[in-house]
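Here the complex is missing one protein chain, while the rest keep their positions.
== chain A ==
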Amino acid sequence: MSAQKDRRVSSLVFLLFCAYSIPRSGSASLQQEPSPQHYFSGLEAGSTSLAFFTPTVSPGAQPFLEQIESSAEALQDYGISVVKVNCPKEDVSRYCGKENALRKAFLFRGIRLIREFPTDALFDVNSIVANVLFALLFNEVKYIETLADLENIENVLKGKSNMVFAYVPATGTAEHRAVMEAAFVYGTIHQFVLTTEAALLKATSHDDPDVSSAWLLFCHCQQATDPAQPCRRTALAQPLTLLNIHRHLKLMGAPLVTEVAEDPEKISTVHLQLGLPLVFILSQQETYEADRRTAEFVAWQLLGKAGVALLSRDLVDLNVLHRSNVALKTPDEGMPIQYLVLEDTDEVITLVEDKNKVKQIQEDEQEEEEDEDEKENNNQDIQDDQVVEAVSRDKKRELPLEHILVLTEENFHSSLSEAARTVVLFYASWEAVSLAVLRSYSEVAAHLKGALGVLLSRVNCWDWPGLCSQENVTQFPTMRIYKEGQQSVTYGGMWATEELSSFILLSQFSCPLKLATMDEAEGYLRGEFPPELSSHHHTSLLGVFSTATSEAREAFEEAGNILSGHVRMGMYFEDDALALSQKYSVSPPALLLARSGGRSVEGIALSKHRVQDMVQMIRYELLDIFPEITVPNLPQYLQLGKPFLILFSAGDISQMESKEMLKLAKGRSQQAFVACWLNLKKTPVGHGILRTYFSSTPPLPVLLWVNLHAGGQVFKFPSEQSITEMNILSWLEKLQAGLEIPSSTLSEEDWKPPLPAYDFFQMMEPSVPEPSPHSGDSPVQHPPKTPGGDTARGDTATREKPSQESTAEKVGSPGRGLRGTAPRLAARDKQGKRHSEL
């Protein structure tokens, strides 16, 4: 199929005439017959001819003659020859002799006269063709005058064949001709019914029809079984031309729903050939029946506008989202099939109608921007906040909150003083982030159930605003741990089950934890002490102080308060502290850092004694040298403000890669960048990153240099080179020298409002006071007030608009919910819902 519309049309016309027109013999023109005798003797039994008899040249018949001559060609297509018979002067036979016969044309089949036409009925080509065919197709086209006639015919046809009903304002018009020409082709397949009665038009069309324009209905009587019900009708929406009628009948003849079991890209149906879109309803075996009904429903709605096919997903291996339920194939070549998730049959219909609209606009060479604006506006009321939407989709699920105590203004202080440690989540029950965190919190509660002697509780600030402001909670959510109802520590980490649990776990112990014996200290470094924390696999930090260094110790304790809950901190300042630290070749004051369960302990001398410096240093020291980047830990490394050298791996990285990267990370350039890796199995969102950098996921593993903070360039380490420290270093040198070309650059875009807001100013314009143009000396300006008039005007102008909208939308199809998707009644129903009506 050609993408060009005109080519499509011409091929269609070609198709039409190849199939149905009778091959022409020679050049079509007016035949001349010398005499009536000659003419009648030459008539063949089956052939049809239109003849007129002229004595000599009579001036009155001249314009008629011209018209009839020019219609000869058209009539020839239908096997009708047009003959001019010259009447010799002396001839007084039936056709030549009488004066009035000379003002007529005669239609013969063989030698039998079928009809005689007064010349004033044959005023132009259209009327000639129309009337001649009308006479010829007397049986195929029924002319009726009353509604009862129509009903009678309909009843006779029910269960047998379909009917084409046409109204034309008058016979002999172009529309009449088009109907007759169509009847000539389709007359044996469908019953054609014609009327010129305006009353019948009114009875068959919905709203107030224009009696001066023609109207054609396809009545689906063949499938009609109920004798009481009229046949389903599909009106031709376009003007009545032969081409349009042909198209319409073709479409009506096509199966309502096509069942498809092959790749939709390869499917071609009548609809696509005729330049209409094809809608696929994606079906599965389990829902086949419902889908079939849906497809039929949609097909009836779209009849004449688009085709509908039922595509079985079980038979075709589709590479699309599982929840997609509708696909749209447009006739334009090269346009991929659109797979969509729609919730309502209305959406399918609008989709198709919008498509047609857009196409029309494009054809008219108008700007389509307006339409796009409109489309965007329609999305304004669709939730695009992932957290809010997720929470509201989850709101029906009851949360397991039985392990979480509900605190109120009344019991808050008493509950806090009862437990040694109380975790309180302050939240607002209407706020999405709060509710999302509450879900994680309930998981924490289930996880920690009963253990520890920590009381988990929550305060809904929507119920108890006084309590929340008294506790100085200004943001939702806020989590705090109260110790004996007194001091509290506010949680400042990720809102995730694991992190929350870890915080609650660590908060049980004082921070830093004072270790009394060398054994305890050693056990602590191995992660075995205190035993409650043995399951907690985080880096342990031990501050070792000699009894003399009280300044550093106090700072360390202060830092412990700040990092409480987030870092596992211990402190040892017994007499043998020196011995302990020397084991790790440092001298007090020092920090001992035990990573991964004490297998490696690192000693760091404490030189800075300011609390803030110490906090910063501890945070820095806790970072891994070659970390696996995950969603929760990325922010810690982002804060360093350095470029990332990141290895994307499909799973765990190989030992060789790990070794080389570690060497690199520990090397001299450690300060300049963050060397890290990402496990795509554990952090699948990494695919999203790669897909953004490259159009598809490149072969893995892939090593990238990402300038996160400056410039945003992304460089890809050549895949043909092996990942070794040497190769990487020389590559990095080339990078620095600007010899490499970035594979991608991070978007510099600002985060703009995703969609516009309602412009209430524009809507309320008539009632908005203009800023006064007058200077400030005058007092308050009263607008000229006609009693009641001013306000009433604004009122009607503004109130009318929505009502018009709503009626326009009411006319639209009733719509049915699509299978398996809850119809969004509230969001779809655009009419202003007014609660006073309920």
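Just so we're on the same page, contacts are C-beta pairs under 8 Å (C-beta built on N, C-alpha and C of every residue); 3 or more make two chains touch, one makes a residue touch a chain; residues count from 1.
Definition applied: contacts and distances are computed from a predicted model.
Hidden chain, UniProt protein name from the list "AP-1 complex subunit gamma", "FAD-dependent oxidoreductase domain-containing protein 2", "C2H2-type domain-containing protein" or "Elongin-C": "FAD-dependent oxidoreductase domain-containing protein 2". For the chain left out of this panel, the touching residue among A:R109, A:H246, A:R439 or A:R480 is A:R439.
Among A:A237, A:A548 or A:V631, only A:V631 touches the chain that is left out of the view.
The chain omitted from view is touched by exactly one of A:R393, A:K449 or A:K608, namely A:R393. Contact with the omitted chain, checked across A:E151, A:D314 or A:D384, is made by A:D384.
One chain is missing from the display, and on chain A it is touched by residues 319-321, 323-324, 336-341, 379-394, 397, 408-409, 428, 430-433, 436-437, 439-440, 443, 462-466, 474-476, 492-497, 499, 631-632, 634-636, 638-639, 650, 680, 683-690, 692-693, 695-700, 706, 708, 712, 744, 746-758, 760-761, 763-764, 767-772, 774, 776, 779-783, 791, 794-795, 798-799, 802, 826-827, 830-837.
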